[in-house]
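Here is the structure we will look at, set down as structure tokens.
In this view, the complex is presented without one of its protein chains, the others remaining in place.
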Amino acid sequence: MDPSTKEKRKGRIEGIHKVTGKAKYSAEYELPNMAYGVFVTSTIAAGRILKLHVEDAHGASGVIDILSHENNLPIPALVNRKMDNNQYGLPVLHTDKVYYNGQPIALVLAESLEEAIYAASLVSVDYEEEDFTINFEDHYKNVPLRETGRERGTLSDWQDAPAVIDAEYTIDMEVHNPMEPHATIADWSEDGHLTLYDKSQNVNGVKNKMAYLMDMPGEKIRVVSEFVGGGFGSGLRVWYNTVAATMASKMLMRPVKVVLTRPQMFSMVGHRPRSWQRVRIGANSDGRLLGVLHQGRNATSVFRDHTDNITGISRKVYAFENVRTEMALVPLNIPRPTWMRGPGDSTGSFGVESAIDELCYLIDADPVDVRLKNIAPYQMETGNPWSSHYLDECINRGAEMIGWKDRPRTPGQLVEGEWKIGYGLALGLWNAYRTKAGAEIEMLPNGNITVRTAMTDIGTGTGQGMWNVAHEWTGIPREKIKIELGDSKFPYAPSQGGSKGMASISGAVVAASRSLKLKLARYAWGEERQINDDLVDRIVLNGEGISWKDDKNSFVSFEELFEREGLESVSVTEMAGPGDERKKYGFVSSAAHFYKVRVHETTGRVRVDRMVIVADAGTIINKMAAANQIIGAGVGGIGMALLEEQGFDPQTGRMLGNDFAGYHVPVNADAPIIEVSFINKPDPHINPSGAKGLGELGLIGSAAAITNAIYNATGKRVRKLPVTPDKLV
Amino acid sequence: MKPFDYHIASSLESALSLRNESASYIAGGTNEVDLMKKHIHQPDALVDVNGVLSAEIRPDNNGIEIGAVVKNSILAEDREIAEKYPLISEAILAGASPQIRNMATTAGNLMQRTRCPYFYDTALPCNKRSPGSGCGAAKGDNSHAAIIGASSECVAVHPSDLCVALVALDAEVRITEKDGSEKSIPFTDFHRLPGARPQLDTNLPEGSLITSVYVPGNEFYEHYAYLKIRERSEYAFALVSVAAALVLDENNIIKNARLASGGVAHKPWRWEEAEAFLTDRKASRSNFEEAAEICVDQTEPMEHNAYKVTLLRGAIETALVHCMDFKKG
Partner (left out) sequence: MGPREDKINNIGRRFFLKASSAATALAFIPRSVKAFYIDVKTRILGRKKVLPTSFIVNGRNYDLEVDSRSTLLDILREQLGLTGTKKGCDHGQCGACTVHVDGRRVLSCLTLALMAKGKEVTTIEGLAEGEELHPMQQAFLENDGFQCGYCTPGQIMSAVACVNEGHTGSTEEIKTYMSGNLCRCGAYNGITKAIQKVAQ
């Protein structure tokens, strides 16, 4: 990503590539002699493959080969079935077992995409079928709950509370569906090196997992994910396309491209599992919360567990003296679920924030007052003080922005023509993580620098944030800074998930910036000044050279310095991570969602008229990109609340309508112009930049704010998402 | 897709002669290419008819003739259509997306196939796609299925919006048969109910080409509404849709009424009993409610789609109300 040469060009550093079509996503690298792979998938939900009939497919034009468990494929870890400790789950193309309908069972390789697709349609399969289970609602009650975490206080303390809400909430299966389908190009070199152009949120994770699966040293693997067309969690794991392309390329000794179809995006790269939760909340009649019992169950696959931490939210947001949480997993013959934006908390917050809303109507209290009164004053689980936490400011500002005073206290009071109007509030909160991350800065004699990290940018603005931080901490003008991302040959970085990207990488860029200054200063004045780390703030860089603060005569141009020292470039690499502050403080980002909706009761239509989201995410490094993150999450909230559900055929266990026509993600017209405001105060301890993560935040609480507003408009409490028209008429 | 030949027809005659049992016509391609990619349609040859059919909209003294390959977007924004047949514009604009409307043709819209998820997945049983394989939706998930006119063999619904307006306006479909003879089919008879042969969507004789759609002149340009209930604001097929149009006298007595629905049956459905009820009655909320009740009384919902009946009632009432106040919801 080069900064624009045209000085007036605004926007993100990588934006020019995206608006001109030059950004290369993983399926778009041109390699000579590419072969195309297309998956054949199972058409039963449970059982065993007896025979794959591949003769017709082999006879179709252009077919190179067809890979399945029948041809002894070379993935050592899958051959050895070291499944328990590799966390991989499905031994793709290495088993005759069928765990779900839509499971990849063969890969057809052909000279062109058209030929591979057609040939894949010609493979037929003999199965031995077994009984299967896909119905969550029929089965979840049979799975016993188990306590999670430590019980705080006791249940009995608040059983007789003056006000108690006890309600159950369910959310249907949701699917990440980034616009870019998952894709891999695998390319083996003759000397046994593997290059993967892979859609991933975690290049190091892919490198390590593939090294494990292939039983080879990680140094021989390079993973490139320079541009990632969205993820929302689907890119955190290594999925079947990566493994299959790797295997196929090794066998053909040709580059192999495997791109998932949209229907396969529903069955091969995870989803947010179906969930049930029960929230029992007790309070005094003045709205002081006393205790919560939060129970949750989520669906998982029969071959691998996935726990969505649905109940964790109950331990974080409010000052409950008494908390008990219980969870259970419900194994079904479905694809493996995984983390999806705001995993656990966005599900759990629908329950808790709905229940608190119900409580407010029960005791006739203002939801704003009840929330302000009960915000956890410190981190409840540890007793640590918050490092920074401005949720009360978020609430107050949001109430002002939406005009909360216009909200009718009794539901169904505001009517405009055929529409009923309502206001809803819900809170969101996400632990603000930081992990170890690395960055490299390289400077050339002309003063241009390149900042590199293995971290990806899935659209969150990581590159732009690094650009801003590097500029701020080196002093080098932005137009002289280049950012390179998403390549495992760059310094280590963690996955871009859990909203820890900016909080982690910004620390590394700060450390590398300081290190660059010190290194240049030592070259410049090594003889005359004792350059130690404490002096870093006295070193001043600009586009042309280096100088000592308040000493103009000390200026040395980079050209001169590099020439004098015989340098072609100067490089520094730094790792930076959290320290003891994580033990002393609680770190959270938080948000208040204030929404206004209109409901057409005869046709079941819901329009979200206004969405005001006020967030505390520490220092905002990139205002526009940060707001865009929150806006996007708000749109995701509309999807979660009103649109998104993936169903199954009860007879075959096969997904129904699993594409963009059947599964409705929000379109432009579904969303209003979303209003975002940031508290924008630095967190004093999290990292040098003061930035806390915000990727998940905007989604957590969003769905509940919509259903709370629907209740305010109509008096109808919807406890089952999504709220499709049939649920309101 | 299965490999196929591609012929660009040079005349109507060549189109008709190139079209054999294993060939399909193609115009806009928005549905046909999709079906071929899904291996639902597997023709050995395509006959491109774009060059040989009319792309013109021609008013005459008694109505308006819409050429078979007039694009949906052109039709929706045509001045004559927007002024005198606005129900057509409204219905088109309620469907698909601007890009698809720029590609899709009038005749192709009539020929589009159901969006039933069982039809669309070759791994699932479907009598329409694969006669004799059974109806997956009847025993499985029938939440999007028909609430009227279904058979034990098929419960799919017709997906078009335009066709709902056309059936309401008593359009006719002009065709040329394989032997070159010309014929006109009343719109109400063009699509068929599934019965025992759900593989057939229409009564169009095998190999025939639709050459145009004719809409007789009418007075339904003042009080009309197309209301579509779907699972998101745009770019989704109807759960239920209603085309309503009224002609009123100066005392708000209904002189002529048209009422039709999409998303409810294997064909665009005309509510003739309700129309008869409304005729010569006052345009009032209570009469609209009663008309809606007449319609829903005829429905026979299945296990998962009773909600559609409720939506239909609301949609008919609301559409009729919208006919009165011009405020489109």
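We just call them A and B in the order they show up, numbering each chain from 1.
Keep in mind that, in the parts below, a contact is a pair of C-beta atoms (placed from the backbone, for glycine too) under 8 Å apart; a residue touches a chain by one contact, two chains touch by 3 or more.
Keep in mind the model is a prediction, meaning the values are calculated, not measured.
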item	value
Omitted chain's touching partners, listed by label	A, B
Touching the absent chain when the full complex is considered, from A:228, A:503, A:531 or A:556	A:228
Option from A:628, A:646, A:708 or A:724 whose C-beta touches the chain left out	A:628
Those residues of chain A which, in the complete complex, touch the missing chain	6, 9-12, 14-25, 27-28, 30, 33, 54-56, 58-62, 65, 71-74, 112-115, 118, 122, 176-181, 190, 192, 227-232, 250-251, 253-254, 259, 261-262, 458-461, 624-625, 627-629, 631-636, 659-661, 665-671, 673-674
Absent-chain interface as seen on chain B, which is shown	1-6, 8, 26, 29-30, 33-34, 37-38, 44, 46, 48, 50, 73, 96-100, 102-103, 233-235
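Keep in mind that, in the parts below, only the chains that are shown with their structure count from here on.
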item	value
CA centroid of chain A to CA centroid of chain B, Å	41
Residues on chain B engaged by chain A in the complex (per definition of touch)	1-3, 37, 39, 115, 117-118, 120-124, 136, 139-141, 143, 227, 229, 231-237, 239, 307-308, 310-311, 313-315, 317-318, 321, 327, 329
Touching residues on chain A, where the partner in the complex is chain B	43, 61, 101, 114, 117-118, 121, 417-418, 600-605, 607, 642-643, 647-652, 654, 656-657, 661-662, 664, 666-670, 724-726, 729
